[in-house]
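For reference, the structure discussed in these notes is given below.
With one protein chain withheld, the remaining protein chains of the complex are depicted in position.
Going by the order they are written in, the chains are A and B; count residues from 1 in each one.
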Amino acid sequence: MLNITALLESIRESPYRDNVVVAPHTGRLTFASDISLGQSVTGPTGLWKEKAGTLLAILERERNPKPITALEKGEICALHSELEGQFVQAGTAIATIRHMLTREEVEHIILQQTLHLFAAPERAKYYFIPEVDKKMHASDEPSVKVHPGMELFIMSRMKREVHLNYTGPAGIIYAVYFKHNENIDAGAPLVGICTSEQLPEIQEVIARIKTEWK
Amino acid sequence: MIDNNIEKRIQALHERLIYLKDIFAGKHEDSASLLEERLESFQQRMNAAFVFDPYTDMAALEDLFSYVERRLDNTITPMDRVRIVRHPQRICLRDILENVYDNYTEVGGQDEYSLDPSMLIARAVITRHRGKKTYQQSVMVIGQEKGHGAEYRNGGSVKPWGNAKAMHYMLVAETEGIPIHTYVFTPGSYPIEDYPGAAQQIARNLYGMAGLRVPVIAVFSEGGSGGAEAISLADRRLMLSHGYYSVISPEGAAAIEGHIRPGQRATTKLIEHCASNLHITAQDNLEFGYIDRVIQEPPLGARPWHFEFFRLLRQEVIRATDEVIISTRSLPLLRGLALKRHGSPKADLENLYIRWALSGHSKKRLVDLRQKKFLGLSTSAISDNRPWHTKMWAACVDYVTQPWNSFKYDFYRKHQRKIKVIMEEVDNEWESLKNKLWAPLGKVLQKFEVKKPENYGEQLTTLSTWNHDTRIKRWKYLSPRYKIDQAVTCPNSAEYGCMDLWGPDLFGEFAGVCSYCGYHFPMEPEWVVQNVFDDGSVREFNAEIEARNPLNFPNFSERIAKAQEKNGTRSGCKTFEARIDDIRLVVAMLMGTFRGGSVGAAEGYKFMEAANFALKKRFPFLAYVHGTAGMRIQEGTHALIQMPRCTVAVRRYIEAGGLYVVLYDTNSFAGPVASFLGCSPYQFAVRSSNIGFAGPGVIKETTGIDIPPKYHRSTQALSRGHIQGIWDRRQIRTNLKQALRTIGGRNLYYR
Partner (left out) sequence: MDKKAQLKAEVDRLLSLPLTEHVVLVANRGEIAMRIMRACHALGIGFAAIYTASDEHSGHVRLARELGGDNCLYCVSSYHDANELMSVADNFHCTAVHPGYGFFAEDFRFARRVTKRDRPMIFIGPSWKIIRELGDKINTKRLARSLGVPTVPGSDRPIYEEVEAERIAKSLFEFQVEQGVTHPLVLVKASAGGGGMGIEEVYDPDQFRQVFRRVSNYALRQFKDEGVLIEQRVKDFNHLEVQIVSDRSGKHPVHFGTRNCSIQSSGRQKRIEVAPGFVPDTLEYNFDAAKLLTNIVDYSLAMATKVGYDNVGTWEWIVTRTGEPFLMEVNTRIQVENGVSGCIARLPDHKQVNLISEQIRLGLGEPLGYTQAEIATEGVGLEYRIIAEDPQNNFTPWVGRIDQFTWEPAPWLTLLTHVPQKESYEIPTEFDPNLALAIIWGKDLEEAKQRGLRFLDSLKLQGENAQGQELKANIGFLRDNTTNLLRF
């Protein structure tokens, strides 16, 4: 059992994620004129994320200038302005954006570390078996119980469907990480299971994050 | 205590004052304040019971109001008209139903409980007398309902299914043989693509109306663009004197003229400027010939209490309906007399009875007259630079070839088929008889037949002859961009991981198609002209027809000249004859590179002529839409009228047995799609195309709805049922050939 309080504290100590923006390929780099250290930037916006984020730089290769834009909201905490006008290698770090974690992201991190994750064995599409699916829809609160060996998923790949049994501790399904009709990579978590003794604690933590995280 | 009657009249004056202020939007403030002052003081005096003779004073005040209104009526600008027709106090269709007709039943829904409350449909009755006898005449009344600003009426902006409902009841009227009266009260259609689609449904309406076998009378109050056309392809088009009829709302025109980005607003000055330059008034349109008669409204426009106006309107719609009926009569002398009698303003139409039902022959004549009416419009808005001998020659050739073609296709082909059927049957009989006779002998002969040894080895291992090596595709035309040594990023690269393409490969060999994901970059119109049709088979005609600036729209002549120079053509529509593997066809191409492929009078004329030419020649007709941004707004209604006009031409072609195919290539939007393109039963799209009624910016502006990316992509249009298929650019030739071969055929269509 993880110490959730300590986990939360450690996140609180550095409540951000540093995203290093790298050159996707070689080319000559020109920084956007209005970019400076400490400046705040936005990620893609719009209802469908159709509007690109803040322009950071232009990378020109074979007379094809390509905009490099911020992918997440944050603040520029490192800027390699010495690269201005240089021909850079693929993967060269251009800038670092410090992204402050949102409440949902914190919840996500803590749950991923606390819950027992059941991972996808292969790249495939996953569905709950119909009975479970019905129960999942019936209630807003996590209530579907699982136990080892229980038939839980239908794994669909190459037009073949295979039933998949749950392995791991008994508990209830607390988080669902896959979407309908979406391919999931092997090793990616499908569901997060919370054991019955864990449950009150997790609920308390979530409640605390909800009230305390700004 | 104020007299109830006086109070009501004061209230009415208040409303007249508000109306006056609203429609002038800050202009004529002195007049407004004068009226306001007088009204205020009258009211104060009334409250204080200082008035000795309230009725006389009241009448004097009302006279003052009327006087000021009359005086200001002369100063009305086009933009004021726009505000008039959109004002909540303006008469609505419901007022007309109440006051113009003697009785009615709504059939298209009630109030907000309707498929589309902005489209109102009613069966109405007009009672007329002849001597002692009373006659009830039924009409189908169709029109947009603004409902005096009621929210759910959506300002008369009709959704696609509202227009479909209108079309449905027009067909009902046709079945019942009763005339249709349509009332145009719309700023434009609601530009969404959900089935049946804004553009595609308007196109269906136009196509349907072009052949309706009952009289159709249209009355315009607010004639906004495609939404107006959806119900106004009529035998007679009347217009209220204070209305407007325009290719686009002045605000829309200003947004385009001022290059306004989404979210910004054009200045009032620019909007006023556009409104006056678009020539949108009743008088303008009467002069152009797009309106047959103007119905005079009371000063500053008709409002529900103008009962005299409703009587006038009633007279005019009855007159128009009668005239249409009379004009279909076959005896010219009687027809002339009757029309003359009816045309007189003194004619007492209430006590005159003309049956509104038509005989079969008259119906045919009715449709023909309506079609010809539209075909003959807007000829003055273009310049026909063909030398006189070319025109004469064309006329002579027509004179000679038309009878021959109609003999060849209408008579000979028809009978030839019958003859062939008979011959085939005779042949079959003979074969079976022959087999019976020879059967015994055949068995004997078979035994003597010696099998010749074949030299398989040689056939299978030596070089075979191969005449048509078509594998290595070498395009005849390459985009000029292929000369630029530059990498190009595919717009789908984030989604599909396409690597940058090398420009010379992409715009040359790849025909503008991303080799990773198949994304189609737009190409030049010439690409299709040279790479789809047989070598050297393209013969252009009517190249001399020139796009002009018929409204003298400021700075527009130069812009047209620039487009002409850039494209090396006189207009944005190129019409030509061509062949694909010896299938001959007529092509009308709208070029997206010529002012966005907008259609004006010249383009419309050329399109119409191409359809006529295909009809005369009995060739399939292809509309290749490289791109079109809509009707050319700077030509005003000269451009807008091409919607019904070209649709009529297309309908005549299709009804004569022609095969009409549309192929969209790049961005194809608005008017043309909502008329002569969208009405084709066979519309295909190249993968690069976006098809729709209005672009995302306009949709956001008019409806407030955010439009998802790729909303207008051809795949979406296909899913919505607007088009019939999507083609790869490199396969246009093959697919077109296949379409002509499979859809066209000797019996159904010309080939």
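The working rule: a residue touches a chain if its C-beta (ideal position, glycine included) is under 8 Å from a C-beta of that chain, and two chains touch if they have at least 3 such contacts.
Because the structure is predicted, anything quoted here is derived from the model rather than measured.
When the full complex is taken into account, the listed residue touching the unshown chain is B:Q459, out of B:S344, B:Q459 or B:N555. Checked against the full complex, the one of A:A90, A:V162, A:A186 or A:A207 touching the unshown chain is A:A90.
Residues of chain B that touch the chain left out of view are 454, 456-457, 459-464, 466, 469, 471-472, 483, 485, 487, 499-500, 502, 504-505, 509, 728, 730-731. Where chain A meets the chain that is not shown, the touching residues are 24-27, 61-62, 64, 87, 89-91.
Simple rule for what comes next: only the chains that are shown with their structure count from here on.
With centres taken as mean Cα positions, chain B sits 50 Å from chain A. Interface residues of chain A facing chain B in the complex, by the touch rule stated above, are 46-48, 50, 61-64, 66.
Across the interface of their complex, chain A is touched by residues 485-489, 500, 502, 706, 708-709 of chain B.
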